[in-house]
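All protein chains but one are shown at their positions in the complex.
The first chain written gets the first letter, and so on, giving A, B and C; residue counts start at 1 in each chain.
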Amino acid sequence: MAERRVSIVGGSGYTGGELLRLLLFHPRVTLVQVTSERFAGKPVYRVHPNLRGVTQARFCSLAELEPCDTLFLCLPHGKSMEQMPRFQRLAGNIIDLSGDFRLATPEAYQKWYGRPHLYPELLGEFVYGIPELYRRNIQQARYVSGAGCNATAVILALYPLFQQQLVYPERTVVEVKGGSSEGGNSPSEASHHPERNGVVRSYKPTGHRHIGEIEQTLGHPVHLSATALGIVRGILATCHVFLKQPLDEKSIWRIYRNAYGSEPFIRMVKERKGIYRLPEPKLLVGSNFCDIGFERDAGGNRLVVISAMDNLMKGAAGQAVQAFNIMHRFPETLGLEFPGLHPV
Amino acid sequence: MAERRVSIVGGSGYTGGELLRLLLFHPRVTLVQVTSERFAGKPVYRVHPNLRGVTQARFCSLAELEPCDTLFLCLPHGKSMEQMPRFQRLAGNIIDLSGDFRLATPEAYQKWYGRPHLYPELLGEFVYGIPELYRRNIQQARYVSGAGCNATAVILALYPLFQQQLVYPERTVVEVKGGSSEGGNSPSEASHHPERNGVVRSYKPTGHRHIGEIEQTLGHPVHLSATALGIVRGILATCHVFLKQPLDEKSIWRIYRNAYGSEPFIRMVKERKGIYRLPEPKLLVGSNFCDIGFERDAGGNRLVVISAMDNLMKGAAGQAVQAFNIMHRFPETLGLEFPGLHPV
Amino acid sequence: MAERRVSIVGGSGYTGGELLRLLLFHPRVTLVQVTSERFAGKPVYRVHPNLRGVTQARFCSLAELEPCDTLFLCLPHGKSMEQMPRFQRLAGNIIDLSGDFRLATPEAYQKWYGRPHLYPELLGEFVYGIPELYRRNIQQARYVSGAGCNATAVILALYPLFQQQLVYPERTVVEVKGGSSEGGNSPSEASHHPERNGVVRSYKPTGHRHIGEIEQTLGHPVHLSATALGIVRGILATCHVFLKQPLDEKSIWRIYRNAYGSEPFIRMVKERKGIYRLPEPKLLVGSNFCDIGFERDAGGNRLVVISAMDNLMKGAAGQAVQAFNIMHRFPETLGLEFPGLHPV
Partner (left out) sequence: MAERRVSIVGGSGYTGGELLRLLLFHPRVTLVQVTSERFAGKPVYRVHPNLRGVTQARFCSLAELEPCDTLFLCLPHGKSMEQMPRFQRLAGNIIDLSGDFRLATPEAYQKWYGRPHLYPELLGEFVYGIPELYRRNIQQARYVSGAGCNATAVILALYPLFQQQLVYPERTVVEVKGGSSEGGNSPSEASHHPERNGVVRSYKPTGHRHIGEIEQTLGHPVHLSATALGIVRGILATCHVFLKQPLDEKSIWRIYRNAYGSEPFIRMVKERKGIYRLPEPKLLVGSNFCDIGFERDAGGNRLVVISAMDNLMKGAAGQAVQAFNIMHRFPETLGLEFPGLHPV
């Protein structure tokens, strides 16, 4: 199968850097261009020091962007849509990692992003990029929108239960805990090391923007709180759901096995003993896995479903490459084989 | 007012060390003895290196324990009750920091600790040691049982709402996130640094033992999950409650002000902007404060109440000294003035 | 002895915050004003959240500064000297924590700070504020300059050996390792959490500015490298010195005991076993101690002297209060009794 000529727009951020790393080692990709207005002309390794000696590529400016097969957009929220018509002229396939095309309606966009969408007519052309749910749509899509990192963690944890209507959706409470790379690479008071180190900061107890994506996908919003931790990478989503009818452990296993049993990037993690009984994000740093586990409350109908992932991988760049592989009928795991490190 | 002659039983652990630090600087305390079977004869600073140059005290063995006014017991769960009759002969006042006398009935003890209580007839003699709820009882008590750290964080966050029956208790979902000092000072695989560093580990998604204390105090159990983090000290409890009737922000403020407005160790933390808008445990390291804040969900009747504390201080040694001050009619903040550090 | 009326100029930074915390609890100090141009009018706890509920003080602007007994200056390097004549009119005693008056000659200032000093005639009026070396001078001084944090750690480690000319000064190699609070509270790319977390960054292998202070005090420069770590507070200085003549362990002990045996804030730390054998900065967080230890190289004439401290305490605010106590004949440890925490 032929190689794909690929460019990255907005390649100086953390997601852009991870995408660059993945695509440089992807056996079916020729990397054409990487743009950055701030660093145009500079070698990419100045910004992504792990790529020193790995590539001599330099950033170019957006104005210099040439036609290619697939464009990955890693621009800030609101910036992708501004130039979307131009991007569509430049490339047959687009994978947008911003939030601009995640929500299916202009009303939802207005609600969660607080401004009108510039190209509401394009919203319907983007497939929501969680392969485990929308693989077939992605296969046939020209345009894919990467899902939000927290949204991906919550949706993958809850989808099998919600789809089969086994839980009271309005009672679902989720707490996502995440690392500092979620906030991007711009320094701020909140990201200043003496302030962020060792923090357990409830930064978004209500009203998190990703609720919009979750509601759209699961058919119901959830009660979501987000807590910032002093780690760099990783998300742990703890999802408390209340079952309509009691389910024994085997039945729950079966539901998840049916949903994800053949998924290459979902691992069920539920051991009886040892310290790795349930999903842990630190084991997933650099990997594209989403680990999912659960524990039933012996005293009631509560079920705690736990999912973990690397927010820059399965939560962003990795999932984007997974979608790219699907779009182009490449093996889905191509370039995404790294299993994570231990210890780390 | 006279000084109190005080001894610590089981002083080589983390709680014992903090208690030792607090009592050494307490202006009304004469420290008589500190026991440790493992380190008997050795200077306490060998185990608690922050006390080097601060005290020349040495550990003695439990067998050498002499009569004194007040005994602080920092023995492992199950060990306090074994010798309680002896301790009662040695001291008029006892503050037990283990879990042995927290639950009021032998049935509850059996349920949560998995074994029968040795002296069920003594359970009623111990006052549950959260001063904000039981100050008067503590004033008149001979024996106090220190509350569990997670239980204290959850109870202080929820008590005003539960007491006034403003919420659906059975829908309450709580996630407590805590540091590694909660686990004590015995090395284990789970506490091995390469395994624990940077961890976000769902170690007790259901069935946490502190639910027993919470149920006993609030009148209803809560859905509690506990997550272990790679910090050393600190607890953040995120409590999702569902209001029976809508309450505006001012009303919620009023409820908490009424409950805690004159409490020396509870601070309401709820700013409109800045990075310290809500409680954060890292700001409380070494202090006896419990910070409480909340956020209403604009889209519904959910309220997220957040509490933070230092698990070794307000969650253990600090709260024990607070109870001690109350028992002896000392100013409640005596020896507990340290406000915490920033940055840290 | 009477209280002292004290103000802090430039109180919104980390050093200013620590000073504020110390002075608020100092039994002989009445805090008059705290200035901050950026936060004038705002409560200090907005910037120093550990002081919430502890003080209702608000920042005022520098223009509003009133006369007082003692002024603590926590302005950025270069800003203290600009207004020094005005400060001298406002207060009889000044303790300047910037680098502006640490070096005794305008030539040295020009060399290490890269610009001419504005008031070279004032340089001689400031005593270099390390009490262990210059206690008598501080007692009689009107003006004291706080020493640099790394300089303090190195000078205290090496002074006894250099003073007695026991080592080859030109062969001395020192590596200081420090936390992120050394860099102040302004966010930057280097302090951005994802970049700083877990870092071991050789940020100043040669040419560190504090060499100037060290040379001035010890009579000879040292080879100094500085490495930035992913901790917030703390300095460890590892000093490799080469002895002119062999010295056995007892002799070295005696030298340090003679120098520091009666010092309230210096602890010799050198155990034969256990994990706290040598100084460790994490045990000193919040304390004013400087811990010093050493190990002789069995195979030669090298001696490794190790010192640890909290850069914001003994390295800045704590040492300034220590000097303040000396200037005013207060007990030297007043307000500086906090021993540090364990674990932390």
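Keep this in mind: contacts are C-beta pairs under 8 Å (C-beta built on N, C-alpha and C of every residue); 3 or more make two chains touch, one makes a residue touch a chain.
In this text, all values refer to a predicted model and were calculated from it rather than measured experimentally.
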{"item": "Omitted-chain contact residue, chosen from C:P49, C:G234 or C:G335", "value": "C:G234"}
{"item": "Residue touching the undisplayed chain, where the options are C:P120, C:P169 or C:G198", "value": "C:G198"}
{"item": "Sole residue of A:G41, A:G114, A:P246 or A:G274 that reaches the chain not shown, by the stated touch rule", "value": "A:G274"}
{"item": "Contact partner of the left-out chain, one of A:S287, A:S307 or A:Q322", "value": "A:S287"}
{"item": "Contact with the hidden chain (one of B:T105, B:S191 or B:N301)", "value": "B:S191"}
{"item": "Hidden partner interface residues of chain A, rising order", "value": "14, 17-18, 21, 25, 46, 48-54, 181, 185, 232-233, 267, 269, 271, 274, 276, 280, 283, 285-287, 289, 291, 337-344"}
{"item": "Chain B, residues in touch with the chain not shown (by the definition above)", "value": "14, 179-181, 185-189, 191-198, 230-232"}
{"item": "Residues of chain C in contact with the chain not shown", "value": "171, 173, 175, 177, 189-190, 194-195, 197-202, 205-207, 221, 223, 225, 227, 229-231, 234, 236, 238, 240, 275, 278-282, 293, 295-300, 302, 304, 306, 308, 343-344"}
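Here is the rule we go by: only the chains that are shown with their structure count from here on.
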{"item": "Copies chain B and chain C - rotation angle from C-alpha fit, nearest 5 degrees", "value": "180"}
{"item": "Proportion of interface numbers common to chain A and chain B (over half same, under half different)", "value": "same"}
{"item": "Farthest chain (mean CA position) relative to chain C", "value": "A"}
{"item": "Chain A and chain C: spacing of chain centres that average the CA atoms, whole Å", "value": "46"}
{"item": "Approximate Å spacing (C-alpha centroids) for the pair chain A, chain B", "value": "38"}
{"item": "Numbers and ranges of chain A residues touching at least 2 other chains", "value": "189, 194-195, 197-198, 230-231"}
